[in-house]
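A single protein chain has been omitted; all remaining protein chains appear in their positions.
Letters A, B and C mark the chains as written, and numbering starts fresh at 1 in each.
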Amino acid sequence: MTLTLLEIIALAILGIAVLLSLLRLLLGPAAPDRVVAADTLSVITTSGLVVLAALLGSPLYLDVALIYGTLAFVGVVAIARAIEGNGS
Amino acid sequence: MRLLADIVLLVGAAFTLLGALGLLRMPDVYNRIQAGTKAVTLGALSLILGIGLLYPQWWSKLLVIALLILVTNPLGSSTIARALLIAGVKPWTKTPTTAGKERES
Amino acid sequence: MKTPANEATDGTLAHGVFLFLLLFTLWLLLTGSIDPAELIAGAMVALAVTLISRPHLNIFTGLRLTPGAILPFLSYLGLFLVELIRANLDMARRVLTPSLPLQPALVEVKTELQSPLGRLILANSITLTPGTLTVDVLEDRLVIHWVEVPPGLTIEDATRSITSKFERHLKGFVK
Partner (left out) sequence: MTQIELWMVMLLALMVLSAAVMVLLVKNHIAAVAAASVVSLGLALLFVLMRAPDVAMTEAAVGAGLSSLILALALRRLGLWRVDGVKTQVNLIKAKGEGHQDA
């Protein structure tokens, strides 16, 4: 599909958002900041996968977003359980 | 229709950018979780709404993805915040205050 | 999605039917077709999952499955959407102000909801509303990280200003 100007601007803004979150992941003074940045990046990516599906024009790619959203949540919960420590 | 969808997409992208900016600017972990969660959730929802306006025949799967994000994103953030509180990360305060019933953990 | 025909007082059968309808709706949304073969396969899968998981899955027993629960559910959804947009405008204002107007602290509030599902929905709603983040749930209290705490706050004030508006609607459809 051909893009209009507004859509190109929206894509650019999404790219800047990904860059800023990546910056927090790289800079983050301590480990919790990096975990939070990874969590936020995974949600931005889930919506980015939906946008990519529209860009490529095929509903097949929506399944990727669905699976990614579910499993990113599982990973975040696992990391949180690890932070809690061994039942202390 | 295309214009409306584009505007909704632009608003979603702007909210996502605000969330990322909040993630960068806030002073401590809990505030970063707040800014990240709220703005990115609404941004993702309105991006999905915009795609739904562009491709109305995809509505069922888009609805499932939107519900998934709406349920799992706040839960994941709360789980991280709870784990950090249990692990002993203290929240940042601007001035020492006795407002509220503060919790000594 | 609600089953008005099932007003069983003990709730086990009604909740089983609710779980089945939820799984079947999810199947229909994911396949996106109403072909008879798809319908039969979806019904069989949903029935199998319901029968296997029903004895272990207790979270949906907090729902009130009566016809009168639909109206509070819809009004809760409306309130939730309005609060979500307000929360984002508020957060945008805080992020874009150069001096970062923050006065964060942890506060505790009380909840009157008994069931785990009700507390889950309440905690999720609080996380997505202006300036608050649920950190922990202890028995009948929720620990909340609040971005801007007004000075001289007691637990009753916090309860009134954070949870009451949701609880009023939530009590209609969860225990």
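Some notes on this structure:
Note that a contact is a pair of C-beta atoms (placed from the backbone, for glycine too) under 8 Å apart; a residue touches a chain by one contact, two chains touch by 3 or more.
Everything numeric here is computed off the predicted structure, so don't read it as measured data.
Interface residues of chain A with the unshown chain, by the touch rule above, are 3, 8, 11, 15, 18-19, 22, 25-26, 28-32, 34-35, 37-38, 41-42, 45, 48-49, 52-53, 56, 58, 60-61, 63-64, 67-68, 70-72, 74-75, 78-79, 81-86.
By definition in this document, only the chains that are shown with their structure count from here on.
With each centre defined as the average position of its C-alpha atoms, the distance from chain A to chain B rounds to 11 Å.
Note: centroid distance chain A to chain C, computed from Cα atoms, is 24 Å. Mean C-alpha positions place chain B and chain C at a centre distance of 16 Å.
Looking at chain B, residues 21, 33, 37, 41, 61, 64, 75, 77, 82 sit in touch with two or more other chains. For chain A, the set of residues touching two or more other chains is empty.
For chain C in complex with chain B, the touching residues are 26, 28-30, 32, 84-85, 87-88, 91-92, 94-96, 100, 102-108, 120, 123-124, 127-128, 131-136, 143, 145-147, 149-155, 158.
Considering their complex, residues 2-3, 6-7, 9-10, 12-14, 16-17, 19-21, 23-24, 29, 32-33, 36-37, 40-41, 43-44, 47-48, 51, 54-55, 58, 61-62, 64-65, 68-69, 72-73, 75-77, 79-80, 82-84, 86-87, 89 of chain B touch chain A.
Those residues of chain B that touch chain C in the shared complex are 15, 18, 21-22, 25-28, 30-31, 33-35, 37-39, 41-42, 60-61, 63-64, 71, 74-75, 77-78, 81-82, 85, 91-94, 97, 99-103.
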